[in-house]
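Notes to accompany the following structure.
The chains shown are only part of the set, and none of them has been moved.
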Amino acid sequence: MTRPIVFLTDYGLDDEFVGVCHGVITRIAPDARVIDLAHGIPPQDVLRGALVLAAAAPYMPEDAVYLAVVDPGVGGARGAVAVATEAGALLVGPDNGLLSLAWQELGGPIKAVEISAPDRMLERVSATFHGRDVFAPAAAHLANVADLNDLGPDVDLSSLQHVHVPAPGIADGELTAVVTGVDRFGNLELNARPDDLAEAALGDAGSLTLRHAGGTAGIRVARTFEDVPPGDPALIEGSSGYLAVVVNMGSAARRLGLSAGSDLALTR
Amino acid sequence: MTRPIVFLTDYGLDDEFVGVCHGVITRIAPDARVIDLAHGIPPQDVLRGALVLAAAAPYMPEDAVYLAVVDPGVGGARGAVAVATEAGALLVGPDNGLLSLAWQELGGPIKAVEISAPDRMLERVSATFHGRDVFAPAAAHLANVADLNDLGPDVDLSSLQHVHVPAPGIADGELTAVVTGVDRFGNLELNARPDDLAEAALGDAGSLTLRHAGGTAGIRVARTFEDVPPGDPALIEGSSGYLAVVVNMGSAARRLGLSAGSDLALTR
């Protein structure tokens, strides 16, 4: 019995970083299945990594070991942690908030340890590639059903780092939001959910005005892409449960000139 | 015994869509091998997806379950189908023609069902991500050797959608064709085969004139890249069996200014 590993990084797939970690995992846990969840997190974007990991968690195996590395502070003072969750899944990564939305999604953390046992990492630990030298070995040992205590001493749960997800602005008749990510199709994911739209008293609107730094646009509120004429922008509930600005058969990012981090406001 | 899954989409690998589908598959069929055939199909290019799937089929395991998603109409009226082929392989995807060239390659369809059984998809089906909610679960159940009838009611084979592959133009001494795809190396795949060249009475030519919207170029007819001086364009039989315009040690796309959809004519 080995647990599956769910692997997320900002390493990209052009270089060998992901593949090298697969090699390290295979040496320690040759039978562990590895699910490459995403390696295209924008470089060093801890918040985006945390959002993607949490949104994916309900679709991953319940006994998964999450191995997540978006790590601007590699080699420095930030801790390396392994966290057990109420739901049973384990999480391995830097203690910089990257794991924090996922453990909330998984019922909350029930135990955390600092990864520090020399026999649970590679013999030589580089200053720049802890994915290979620290995190992949730890995750592989956990996939082999190692005890969390084998990795190192307990960490106080209250000391674990969290990411801050910017909240949408909700006023009567106006919802302000920020673009948290842009996918391959040019769809813009927002930091707001359908409930927020309803709370802003816009839940029944058939169309809205979208205001952003570059101008304004009328957008339809729709349930599916097919409800929107090709080329027109629309607001839909994206697959992650967040609102998304999309263009049927086109790119909302290009059409509206918006990108990750862009602010916008929705009114009637 | 589980069947391998051959997975093709236009999701790209920058986002988490492919990885989330892997998670869904693993929850249902933890032992199924998943072959990621291609996820870089140009967004919403159903024809290109169909061509790639069919060209790859002879190299895939004979008992494979193909899971293919290029789905501009997601959430709308197009059907979701699972198709059994004469050769034994199964195909799962939107009923928009994406699967149609592959089932021809695999001996033709012998049975098709509409994927509609609630217990064979995820509990909550979103309007925008049927790869995750409908198709991946269906393919995973089939990898577990579920009966096709468990997925939903029969679909009349004659009602299945097909893609239209544009035919090359064959005249005496002239072959007109269109670029159906460009690969990483800048090689241009055409919608014509060596037989078409022969039928246009050009099969014995050692070199040809290539005419396109941007000009004309002399190109050598060659068997391998090494038969062509570096930097020179040539016409070869590509690995898919279609003709390809290539440049040894260079990019034919850049050298000639051609891209997917470009028309061209070959004469002596």
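Letters are used for the chains, namely A and B, taken in the order the chains are written, and counting of residues starts over at 1 for each.
Criterion: contacts are C-beta pairs under 8 Å (C-beta built on N, C-alpha and C of every residue); 3 or more make two chains touch, one makes a residue touch a chain.
As the structure is a computational prediction, the values presented were derived from the model and not from experiment.
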Given 2 placed chains, full-complex copy number: 3
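The definition used in the following text is that only the chains that are shown with their structure count from here on.
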Approximate Å spacing (C-alpha centroids) for the pair chain A, chain B: 31
Chain B-touching residues of chain A, taken from the complex the two chains share: 4, 6, 8, 13, 33, 35-40, 52, 55-56, 59-62, 64, 183-185, 223-227, 236-239, 244, 249
Residues of chain B defined as touching chain A within the complex: 11-20, 22-24, 26-27, 30, 43-44, 72-77, 126-129, 132
